[in-house]
Each structure stands twice: as C-alpha cells, then as structure tokens.
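With one protein chain held back, the other chains of the complex are shown just where they sit.
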Amino acid sequence: MRLDRVHTRRLPLAAAVLLTGLVLAACSDPLSTIEPKSDATQTVQNVYVIVFWLAAVVFVGVLGATLILSIWFRERPGRVASQFHGNTRLEIVWTLLPVVILVAIFIPTATAIVDLEPDPDDLPPGTVHVEAIGHQWWFEFRYPDLGIVTANEMHVPVDRPVYVTLRSEDVIHSFWIPQLVGKVDMVPGRENAVIFTPNEARDEAYLGQCVEFCGTSHANMRFRVFVDGQADFDAWVEAQLAPPVAAETLSELAQEGAALFQNPILALGVTPCVGCHTVKGTPAVGLIGPDLTHVASRSTLFAGIRDGFASSEDPERVQRELERWISDPDDIKPGVTVRENGMPAWGEHLTSEQITALVAYLRELQ
Amino acid sequence: MAQAAHAAEAPHSSTGIDSRKVLMWIFLASECLFFGSLIATYLVFKGDIPLPAPGFIEAHMHDGVVTGWFPTDRVVDGVEYAGVLNIPVTSASTFVLLMSSVAMVLAVYGAQNGRLKMMKIWLLATLLLGIIFLGFQVFEFHEFGAEGLNLATNQFGASFFVLTGFHGAHVTVGVLMLGSMLLASMRRTGLGPEAGFHVETIGLYWHFVDIVWIVIFTVVYLVPA
Amino acid sequence: MATAAGTLAAPAVQAPSGIWAWLTTVDHKRIGTLYGVSGMVFFVVAGIEALLIRSQLAVPNGEVVDADLFNALFSMHALTMIFLGVMPLGAAFFNWLVPLMIGARDVAFPRLNALSYWIFLSGALMLNASWLLGGAPDTGWFAYAPLTENTYSTGRSMDFYTVSLIILGTSSLIASLNFIVTIINLRAPGMTMFRLPVFVWMTMIVAWLLVLSLPVLTVGLIQLYFDRNFTTNFFIPDGGGDPVLWQHIFWIFGHPEVYVLILPAMGIVSEVLPTFSRKPLFGYGAVVFAGISIAILGFAVWSHHMFTTGLGPVPRVVFSATTMTIAVPTGVKIFNWLGTLYGGSIRFTTAMYFAVGFIATFTVGGISGVMHASPPIDTQQQDTYFIVAHLHYVLFGGAIMGIFAGVYYWFPKFTGRFLSEGMGKLHFWLFFIGLNVTFFPMHFLGVSGMPRRIYTYDAGLGWETWNFVATLGAFTIAAGMAVFLWNFFRSMREEPSAPDNPWDAPTLEWATSSPPPEHDFDVVPVVRARDPVWYDRDHGIAPPEPDPHEHIHLPPPSYYPLLIGVGFTLIGIGALSHLALVALGAVVVIYGIWGWTLEPTGAEPAAGGH
Partner (left out) sequence: MSAEGGHAAGSHERSHPTVRQYVLIGLLLTVITIVELAASYTPGLGVLLIPILMVLSGIKFVIVVAYFMHLRFEKALLTRLFVFGFVLAGAILISLLALFWGDPAVINR
C-alpha cells in the first residue's frame, strides 16, 4: 500500500526534525521564550523542560503507535479482524498512566506558581519598584522611588529584584518581556504585579510587547528593557533626573519649536502639545501622552516600532519619521488619531516648517 | 377521562415520559444557568457598592437623607442613606406570585381531571395574579427611578434591574401563554385531548418562574449586604 | 386565529415541491442538508478570511490588508468558523444521523428542528451583514471588555456581535433541547442507552453542553448590549464595573464550547474506525464515560483561559489541576481508538485516512494543551502563536478532520452516491500536509515570542521563515478544499448507485436504503445488540418485511418555523436599529407560535409543543 511507504519514510524523520526544530528554533531570537535571562523565566523554563520531554515522549509514542498499528493491521489477503470489545486491565493502565504523567507536571507547576508570586508586603531588599501603565498603544513607566517618568523604555539594574506593578488607563493590555518575565495582564480597575531579577547585563535591549489584543494598533505596542550594570543604571537615573534642556541653550529652530510646543492654543478646537505631554521645567505638564522630557535619549519612538535618536545610525531619517508622525500619526500607527485622547494629525493645522521646528525641539530633548 | 380518546395514536416514547415534558424540564435546567449568571453578577457587585459622587448626594438629598443609592438603610461618613428596597411592598408581590402558583396547580388539577370549568377559573386566577405581580414590578421600578436609582446609577442598579427585569420578562411570557391557553379553551371546538399536557407544561414554566422569584426575594431583598 | 390556522395548513395536504419544499420542510434529513450546505459555505468564507490573514503575515510588514481590516478578519474568521462553520456542520450530522442511528422516523420535534435552522440562518446572515453595515466585529471572538464598550468600539460592530450571537445561541439551544429529547425518548425497541452508537452519545453530550453553557453567554451578551445601549456599566471600570467579570462569563461558556466543536468529530471517528477496522470499538463504555467526564470537567476549567489575568495563586493552582485532569479522559479516548485499530483488518478508504489522520493531529493538539495547562508555562505561551498552533491542531486537526471523515463515510448514505476515492485521498493528503505545514511552524513562532492578533511584525525577530512556510501551508489546505468541492460536484452529477450498506458498517443508518426514504425505515428496526447490523448479519436475522397495511405517519410540512425565524430576524434587526421593529418581530413570533400550536399535525402529538 501507498500509505506505509509514504509514512515510514516521512514520519520518523519529520518527528526528529520538528522536535529539534522546536528546541533550536527560538534560541537567539530576541523574543525567545526559552532563553531565560532572569530568575523568573528560569523558573518557568525548569517546568517547561520537564513538560517538554514528557510531551515529546507521548508525541513519539502515540504517533508511532498510530503509524505502526495502521501498517501492521492493514487489510491483507487472509487477515480476519479479531472481534473483541476491550480489555479492562489495559484500560485501567492507560487511565492511570496519564495520571502519573500529570502529577509529574503538576507538582513543579504548583511550586513554580507559588515561587513566581510577588509578595508586595515583603519585597526583597534592594528591590527596584517600577509602575508600568498600559495605554492604547504605548507603555508608561514610572519609578516612584526615583521620581522618573518615561515611556516605552525601561532601565533596570542587573542582579537586583525588579518589582513591576501593572495598571491600565484604558483597555486590557498585557506586559511581557519573554526573556525576563512571563506575561501578566494590565487590567483597568485592577493592579497586578510581577517580580523578576535579571541576571545578564547587556547593551542590546530585551524586547517586550503587549500581548493582549487592545485595538487597532495592538501590533504596534512594544517596549524595550535595558538591563544595565549598577554603574550604568545609576548614570541613566542621573540623566533622567537631570534638569531638561534649558531654553537658552536650544538652537534657534528648536526655540521656535519650543514656542509652538508650549503654545496653549496651537490650533482651534485641537488639544495642543502641552495638553497631553509633559516636558519637565516647561509649561508642558499634560498627562495623557508620553512624557517627552528626555525623548531624544530613548532608543525607540512610537512605542518601540522605530529607532529613536539615541540608537539610529541615521538621525535625519528619525527626523523625517518624527515629522511624518506629527503630521499624520495614523500613517505610522493606525488608529492613533481615532481613539479617545488620540494624537491629532497636525499636518492639517500646521505648516511643514512649523512641524520641522517642533521636531528640532524634540530632537534636542536629550 | 376526557382525554383518553386519543390513546390509539400515542407517540413513541422510550422512557414513558411525554417528550414535551422532558423538553420543558431540560429547558428549565438551562434557565437555572441563565438566572444563576444574573444572580451571580448581582452578588459580585453587591458586596462593595462604592459611595456616590458628591453630585449624586446633592441631587438626591431629601430631608437630609440620600435616596436611590444603597439597597438598604445605612449611615456612612455621617451621611444618612435611605435604602431603595421596599420590603413590605415586595413581600406583598411575593405573596401574590406564590398564590398564583397555587392557582396554577389547581388549574393543572382541573385540566388533568377533565374539570374544564375548574381549569378555566384557575387559569384566569393565575393570569390575574401574574398581571398583579407585574403591576407591582412596574410600580417598584417607577419608585426606584424616582428615588434616583436607574441602570446607570451604580452596579447595584444595573444588576438589580437586569435581574428582576428579565424575571419580569419571563413572567410576561408566562402571562402570554396563560392568556393564549385561556383563549384557546374558550373556542367553540374546545381544547382537544391535549389540554392536560399544555396546561401542565405551562404550569411547569410558571412554577419555575415562581421558584426563581423565591431565590431572588431571598438573595436580593432579605439577605443583607 | 383558528380560521387562519385552518387555511394556512393547506400546504400540508398536497406535498410542496421545489424551493417551497425546502422552506417548509420538517424532515430531519433535509434540515441536515440545509445545515450541511450552510456550514460548508461559511467554512469556505472563513477559509478565505484565513487566507487573507496568512497572506498579510507571509512576509514582515505585509501590506495586503490594513490594521482595521486585519483585526476584523481574524475576529470574523474565528466567529465564522466556530458558530457558522463547525457548529452547523456538526448539526448537519446530528440531524441526518441521530434519528437514523437510533431507529426513529424523525426527531422528537420536527418543526422545532426546522425553526432552529431558520434562526441559525438569520443569525448567520446578520453577523456577516456587519461587513456591509457599519463594520464587522474586530475585537476578537472573545470580545474582551472594555475594548468592546462604546468608548473604544464606536460604530455598530459590537452590537452586531451581541445580537447575532444571542440569535445563534437561541438556535443552538432549541436544536440541543430537541436532540436530547430525541435521544432520550425516540430510541427503537431494544436500543438501550448503552447500545447507542458513540456518535449519538457525543451528540447528546454536546447538546447538554450547549443547553447549560449558552445561557451564561446570553447573560454576558445581554450585559454587554446593555452597557453599549442602555447606560449600564457592567464591564466598564470607570463606572464601577469589572472587565474580568466578562472574561469569566465568556469562558464559562467558551470552554464548554471548545468541546462542542470537538466532541462531534470524536463521535464520527468512533464510528469510522470500527467499520473500517472490521471490529467493534475498543472499550465502548470507557469512550462514552470519557466523553461524559470531558463534558463535566469542561465546566470546571474555564479560568485556564485567564491564567495571566491576575487571579491570584490559589485559583491558578486549582484551575491548573482541573485542566490537567481533562487530559486523562482525552487520553483514554485516544488509546481506545488505537485499541480499535489493534487486531483489525483495516480498509484504508478516504474516510479512514481522515479518521487516522485525526488521531495523529488531534493528539498533537492535546499534548500542546497540557503544556499551557501549567500556568507558569502559560505565561510564556498565552496569546502567542503557540496557542494558535494548539487550537488549530484541535479544531482543524481534530474537528475538521473528523468532519471530513464523516463526509466521506456517510456521503453514500446521504446522497446515494460515492465521492471519488482517488480525489478523496488527494484531498486528504493536501489537508494533512497543509495543516501540518501551516500549524506546526506556529509552535516555533510561538516559542520565538510572536504574539497572536498582530497585523504586522518587523524583520529580524526570527519569524520570517516560519511565517512564510505557514502561508504556503494555508494555500495547500485551500487546494485540498478545491479538490473536495470538485469531487462533490462531480459526484452529484452521477446517478445514485450506492447500496444500503457499502462499507459493511454496524449501525442502524445502514439498515435502510441509500439515501433513506422520507420515513427513514419501512419497519422500525428491533435492536438486539450494540452493533445491530453486524449482530443481525452474524446471526442470520433477515430484515423484517414491511407491513403493507401500516400507515406511516409523517409530520406535514409547515411554514411556521420559517415565519418565526423571520420574526427573530426582525427582532434582531430591531435591536440594531429601532426598538419598534423588535415589537413587530415579537408580534410575528407570537403569531407564528399561535399558528404553530393550532396547526394540525395529523395525530402525532410528539410533533407539537412550544
């Protein structure tokens, strides 16, 4: 028969390829879920490894049995099907066998659940506390103990516990940094929390993203986490706490942009920049949009979907994208002008020279 | 018995129970989940009704007492709140619904024993009692609205009105069925051999609506927050 | 009313023909065909939606569709597949087979059966009308509040969602009540509960699941509708509501719904495997009880969809335990199917290909399911493509493979014709290879951290290769479907030639002609064993001679089901536009029920009831 030839050739090979594929595929991918870089993800990984190998055994066993039985007992001249209705002993065995496997999975599972649960009343000493707040479609990060507010970019020191409380301003989002911490939802009206201790400082960012569908631009809601050595972290904190750029040190064009930015009636019937954004030390104290005090120091823009001034090789390109964003943000992040408290499309209200000036200002907010 | 005439064409039934009765009982099992979910929603929110906004207090302060926010009387932060629920009135309407169940069971008795007149009288009584119950509910909703409680007021208002409103809708369907049955029984040709079944099936529905109210009355009105 | 009913009943006397015959039919076989054809149409529609999704994701930063359309596509793909594809295809088999398998001449309430189809059609058309009228639902089939509330979902799309799902739920509820009663009450003499074919058992379990879970969804939908239209704040945190309540309500329904989709396929496979292995099902009792346990446990696991919502450790431990428990009865089923193959003399027909393929692919879905039954692992898998892979192995590798096993198996019974085995096997290989090529790489994507429901992604995240491969697989599946449709139409042009029992199968539907007469059986069969046809064959019991004097009573056609269906449609349209239409619809429904009750149905009271 054709079946057995095809099967025997394909299946064992395929199974081997697929299983090793599963192990190897995700390694070194930036969002890999099986490359733990913190105690929390390592705990998950320890359970995963057990479950994975048990699953692999069942996979090979059941699929192998299906294949072998199909070949062995296929219709052949002279073969007569034996008529029996069951075998009680066998049935008891294959009821109990899964039970044993499941207990083997459940015990580490339950332990891990308890291990991963943060206890807000008893945080380990040296814990860094971050408040993460989900917005359609960006993340706000506040460090209540340090007085820092930033967006879409989180810095944490290596080898110190990070306690992140999770809230949402609008719809449900989910907070996930695959290599550092498993996802927990940000639910409006509730406060959840995660705790993890990153164990590898590196220059390259850890990627995070929203993983609960949250509307049109759900796909465009990402963030980055930098795990720094203690000295680098302190330097970052210092930079964030540093007073924002003084008005007189701004270039001429940027000063023009600053004036536009701070103008309370930029266009009739449209909330001006200052209505939503904060730049510390200026009249801009809006709380709806991201804090822009040090926006030019960030490695990305628009919630992790484009390179920022601090990381791009080509600042002029960033300049052009930021101009495009201010002029028509929907073009970069669909739905952003439509949603409640959305970013207006300033292209309808400002000249391109004005927008260039605004971007020049933002570019100097180091 | 009057209905025995059709025995020759009995429908097939493996269990010996009429299919319509089985259907109705399974449907009622399903309805348990429907009302169970509504009651669960009510209870989820019942535990912690927040304090009203100052604007609400101003708008609904009568003689120093705020109306239309909490289900029962209470004093919070020196502000006195009058409970919305009016237990005496609802006890009366509960009694009415209970009596309608008694009337219904007598109508079924009449139908099953071939006493057509008895059936009609008690069907009418059930129908009227059902309408009176609905009248109580309209009155209650109207009163609550006047005191300031509506669907948008708070979670108590939303879950209360949706729960009791859907119960009321079930009573209304029951009233329609009773009315139809009554009309049909007035026809010149009479009711036909199936009357006993129809009345009994409607009766099952009606009693179920009654026991749902037994639960609602206890959970919503009597059990304190 | 009485006179109206008298005149309206006229069509009952002369049998209607043509389109009218289909509109007024109360024959379970015709209603099954209506369900089957509708289900296939919507299966294709949802498949086209899937192809668009896969085209968009084939390469990074794809530009086939925009964000809003993509979100509507994945939402409608799920809604259409679940409620308009797989469920009605299941219902098609229930309708066709349950009366035949239990030796009945129809279901317990034939007109109610017709009504459930017309209400289904009404809800199905209404849901899809949203594409043209105000936008299709675009918040996922799970519709998590508060994204679905007025503030974030302007326009009518979510009202289409609530209204059409309530209507579809009503249809399923009516159908399920009908099937439970039919199975309990219309069994042929000798057909005890433990002689019922496994497929009939699964039908009853599915019906129970729907009867007990749909009301919960209905309540949630009503609350959402009230939030959007009548100023309540059930799920709006700013107004004191709780979005997590919606999640609970939705998944209390949603998880049993998963079993509603898969259990019919399990039933089908449990019929196909013994027939072509030429031996009885291994461990009949275990398979039945496993189905019952799955159903009961199915109500105790809903929060595993919410492991990342922040429920606290205790609920997560508890729901993790209950969820893992479900793997036991599921495993029992798989082992018993393998036990059925053991010792057999297996004929590899197309139906058998699909059935054996089902065991393999469903097992993969079951195994990955156990993985995210563990909440810590779930925090790395929830809402990634790993879940997409898992659920498609269960629903495509499980439900759809099972359904096509059933299509090939019962096609001669339904139509009197055979589907081509050669094209059938080509269809199987295209499906089997296509589904593995589409969905297996999604495990890798999930492990690489690709989230679900994203309309775009950047290059350089390690997702390019497998996304492209998955898209190729999707088009392979589409090719398989094209082969099937060609096979179907080619076969339908042929003359009927199928014998009564072409596969030498054991169950009662094969004891009548192919296709069966309108009254199903000339003589109501007497059942002497669990596999009645084989028992009679082995014991030389000849089929009984029909009694020429017996008057077989069949319920006459009725257009009241259609009329009441129209009433439901009006209520639905009213709920989306103007409440006056709701009143009009209610009047039509009440008028329809009146006419229905007074309509003469011959002397068969079992056909009545409302």
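So that you can tell them apart, the chains are marked A, B and C in the order they are listed, and the count of residues begins at 1 in each.
By our rule, a contact is a pair of C-beta atoms (placed from the backbone, for glycine too) under 8 Å apart; a residue touches a chain by one contact, two chains touch by 3 or more.
The structure displayed is predicted, hence computed values, not measured ones.
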Notebook entry, point to check: In terms of residues, what is the contact footprint of the unshown chain on chain C?
Noted result: 184, 208, 211-212, 216, 237, 240-242, 244-245, 248, 252, 299, 303, 310-312, 314-315
Checklist line | Residues in chain B touching the chain absent from view | finding: 1, 3-4, 6-7, 10-11, 13, 15-18, 21-22, 25-26, 28-33, 35-37, 39-40, 43-45, 47-48, 50, 87, 91, 94-95, 98-99, 101-102, 104-106, 109, 112-113, 155, 193-194, 196-197, 200, 203-204, 207-208, 210-211, 214-215, 217-218, 222-224
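Just so it is clear, only the chains that are shown with their structure count from here on.
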Next item on the list: Could you give the separation in Å between the centres of chain B and chain C, each centre being the mean of its C-alpha atoms?
Entry: 34
Next item on the list: Indicate the residues of chain B shared as contacts by at least two other chains.
Entry: none
Next item on the list: Could you list which residues of chain C touch at least two other chains?
Entry: 241-242
Checklist line | Footprint of chain A on chain C - complex, ascending | finding: 66-68, 71, 139-140, 144, 146-147, 151-152, 237-238, 241-244, 277-286, 308-310, 313, 316-317, 320-321, 324-325, 327-328, 331-332, 334-336, 338-339, 341-348, 353, 356, 359-360, 363-364, 367-368, 370-371, 373-384, 440, 443-444, 446-458, 460-463, 466
Margin query: Residue numbers of chain B touching chain C in their complex, please.
Written below: 6, 9, 11-15, 17-20, 22-23, 26-27, 29-31, 33-34, 36-38, 41, 44-45, 49-50, 150-152, 154-155, 158-159, 162, 166, 176, 180, 184, 187, 189, 194, 197, 201
Check: Which residues of chain A touch chain C in the complex?
Finding: 1, 3, 18, 21-22, 25-26, 28-34, 41, 43-44, 47-48, 51-52, 55, 58-59, 62-63, 65-67, 69-70, 73-76, 79-87, 90-91, 94-95, 97-99, 102, 105-106, 109-110, 112-114, 116-117, 136, 166, 170-172, 174, 176, 178, 181-185, 187-190, 192, 207, 209-220, 305, 334-335, 339-340
